[in-house]
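Report on one structure; see the data block that follows.
What you see is the complex with one protein chain gone and the rest in place.
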Amino acid sequence: MSNGAHITVKTYLTVFVILLGLTALTTGVAFIDLGGGLNNFAALTIATVKALLVVLYFMHARTSDRFTWVIAAAGIFWLLLLLGGTLDDAITRNQLPGELQLTP
Amino acid sequence: MNSAVPAAPDAFEVRAHQFEDVEQQHHASWLGMWVFLATEVMFFGGMFAAYAFYRVGFPNAFAAASNRLDVTLGAINTAVLISSSFTMALAVHGGETGRNKAAIRYLLLTMLLGAVFLGVKFYEYHEKFVEHLVPGPAFRFEGPHAHPAEIFFSLYFAMTGLHALHMIIGIGLLTWMALKARRKRFSPIYYTPIELTGLYWHFVDLIWIFLFPLLYLVGRHL
Partner (left out) sequence: MNGAPQVHYLNVDYGIRSWLFTTDHKRIAWLYLLSVTLFFFFGGFFATLIRLELMTPQGDLVQAETYNKFFTMHGVTMVFFFLIPSIPAVLGNFLVPMMVGARDLAFPRLNLASWYIFILGGLFTLASAAAGGVDTGWTFYTPYSSIYSNSHVALTVVGVFVTGFSSILTGLNFVVTIHKMRAPGLTWFRLPLFIWAIYATSIIFILGTPVIAITLLLVGLERVFNLGFFDPARGGDPVLFQHLFWFYSHPAVYIMVLPAMGVESELVTAFARRRVFGYSFVAFSSLAIAVIGFLVWGHHMFVAGQSVHAGLIFSLLSFLVAIPSAIKVFNWTATLHRGSISYDAPMLYALGFIGLFTIGGLTGLFLASIGVDVHVHDTYFVIAHFHYIMVGGSVMAYLGGIHFWWPKMTGRTYPEPVARVAALIVFLGFNLTFFPQFVLGYLGMPRRYHAYPPEFQALNVMSSAGASILAVGYVLPLIYLIWSLRYGRVAGRNPWGARGLEWQTPSPPPTHNFDVTPRVVAEAYAYDKEPEETYEFGSPSRA
């Protein structure tokens, strides 16, 4: 009945090493100019992969019931709603004459 | 707990009266913790939204301001926090299998790593204070981006500060769990508290996994 009882120490160790590797990777990649906003994309992709590893293995989501997944998905979905609505405004400012500008 | 009819000696100690059995109680607590973490996602989410909003508005200023953070310390702290998540996972593993001694050992290690993280963070705050990068009347930032850079540092302090507050609460929870483990409370049928503390600690790690690239790595390639 435990959600984590089947995960072995070896699995935790593997995930840990991968996470350290990804930390080194994201730090290194940040110093290379990939151009065209790709740096940002790479940083967020690596962070997402790391987050998934933590959630799936350390937090036992992989071996949990469906409702745990639904809650996690709801958290992410609502975060995307918040980011989406706010960013839509930020990105589409200044497209028409007379709109307020985001300038200091 | 005013359970009227004890089902079994173990269950009597562990089960609260409103539940039918220990299994239902464990599921409820597990779900409750995940729901709480969903709340936490949105709590930090408000600041992530503010960050994204201004980063879209001031991309160059955010890059310039980000370069003033110490990326080496940031990377070291990321590694420290990930290590603490690893030791936390082992502590939970110890609790789940009833090995209270191992649980104590790993809990203490986790607390130590958490303290190291906070120490490094405190040192960084001190540096920023010396460099006049704390928002307010004393804020100094050379170049054309002084105003949005102040916004960046406001977000930096708010986000890392709230994260550090969560770490401090987490260390408090870890202490509590260590005391429980010392009384040999954890067993294969009773390990919910240490398991939920683990979820919380991993979540705090998770937030940092995003904070690190968003705060420290914005403009390194420029």
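Here the chain labels run A and B in written order, and each chain numbers its own residues starting at 1.
Here is the rule we use: contacts are C-beta pairs under 8 Å (C-beta built on N, C-alpha and C of every residue); 3 or more make two chains touch, one makes a residue touch a chain.
Quick caveat, the model's predicted, so the values are computed rather than measured.
Per the touch definition above, the residue from A:L20, A:L56 or A:L82 contacting the chain not shown is A:L82. Contact with the undisplayed chain is limited, among B:N67, B:T97 or B:S154, to B:S154. Within the entire complex, the positions of chain B that touch the omitted partner chain are 3-5, 7, 16-20, 24, 27-28, 31-32, 35-36, 38-40, 42-47, 49-50, 53-54, 57-58, 135-137, 147-148, 150-151, 154-155, 157-158, 162. Within chain A, the residues in touch with the undisplayed chain are 67, 74-75, 78, 81-82, 85-86, 88-89, 92-96, 99-100, 102-104.
What we mean here is this: only the chains that are shown with their structure count from here on.
Note: centroid distance chain A to chain B, computed from Cα atoms, is 15 Å.
Residues of chain B that touch chain A in their complex: 23, 26-27, 30-31, 34-35, 37-38, 41-42, 45-46, 48-49, 52-53, 56-58, 71, 75, 78-79, 82-83, 85-86, 88-90, 92-93, 96-97, 147-148, 188, 191, 195, 198-199, 202-203, 205-206, 209-210, 212-214, 217-218, 220-222. For chain A in complex with chain B, the residues that touch the partner chain are 1-5, 7, 9, 12-13, 15-16, 19-20, 23-24, 26-27, 30-34, 39-40, 43-44, 46-47, 50-51, 54-55, 57-59, 64-65, 67-68, 71-72, 74-76, 78-79, 82-83, 86-87, 89-91, 93, 102, 104.
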